[in-house]
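Here the complex is missing a single protein chain, while all its other protein chains stay put.
Here is chain A:
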Amino acid sequence: MSLSLDIEDVSWAPVLHDITLSAAPGEILGLIGPNGGGKSSLLRCVYRRQRPDRGRITVDGLDVWTAGAGEVARRVAVVTQEPPADLENSVEQVVALGRVPYLGSLGRLTIAEHDLIEDAMERCAVRALARRPYAQLSGGERQRVHLARALVQQPGLLLLDEPTNHLDLRHQVELLRLIRSLGVTVVAALHDLQLAGAACDRLAVLSGGRLVADGPPAKVVTTELLTDVYGVDAEVTHGSDGLPRINLPLARQSVPSGRVSAIMAPSPGRPVR
């Protein structure tokens, strides 16, 4: 099950201004842009954390701000940026919270739901941690636990706010590969443009609370974008897969190379021994 997302003319002063953006069922949409550009705020409006001043947000035609919170939570799951760190619960208990939108007040999990929880932990590589107290996990492990919890919600739309920021390279790749395999619509705020370009079908750029670009990664990630939006002079090339490669000019902008070699070279007349 994958659901469409339509954001129509959404404003939330002073952060978001007249944003219209949509994601087709099954699409992987990346939100990129500088810090404070409005990526997290826009996601918050979708998962009912922050009510926009104006505009309409619908998931598969359901207006998230007039529907009940539970109804939305059965369609939309979120992995937020800074989950609380001090939970006494075990990993498995945290993952099982993903069933809360489906359970009655005292509902007990069925065997099928237990299997779903096991499966989600397996897919997010946290099954070995199932009994561990959540508080003892590293940042990256916590992020994977929350992804497993989100999968247990069986969403049609998955929202991810910086899902890779605590992950090492291997887990970044695995996570992005995993979300591509889910067959649900995904909207992810990402910082790493190269990774975003490789993982997403489409990228939308938010800057100063406005949508400034929207399209396939190769069209969006350009030298001009990096200059205009991020204020960075960088060279964007395209790899053999047609995806953008970003070459950041760090070395050239720092200390002039001649001086570097002078410092590094052993001083003449003083043998290093």
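Here are a few things to note about the model shown:
Quick note on the criterion: a contact is a pair of C-beta atoms (placed from the backbone, for glycine too) under 8 Å apart; a residue touches a chain by one contact, two chains touch by 3 or more; residues count from 1.
Keep this in mind: contacts and distances are computed from a predicted model.
In the listed set "Response regulator", "ABC transporter permease", "Na+/H+ antiporter subunit G" or "NADH-quinone oxidoreductase subunit K", the entry agreeing with the UniProt name of the missing subunit chain is "ABC transporter permease". Checked against the full complex, the candidates A:G33, A:P101 or A:P244 give a single residue touching the omitted chain, namely A:P101. In the complete assembly, the contact with the undisplayed chain comes from A:D115, out of A:D18, A:D63, A:D115 or A:D241. Checked against the full complex, the one of A:P14, A:G61 or A:P84 touching the unshown chain is A:P84.
Listed for chain A, the residues touching the missing chain in the whole complex are 44, 47-49, 68-74, 76-78, 80, 83-84, 87-90, 92-94, 97-98, 100-101, 103-107, 111, 114-115, 117-118, 130-131, 133, 135-136, 146, 153.
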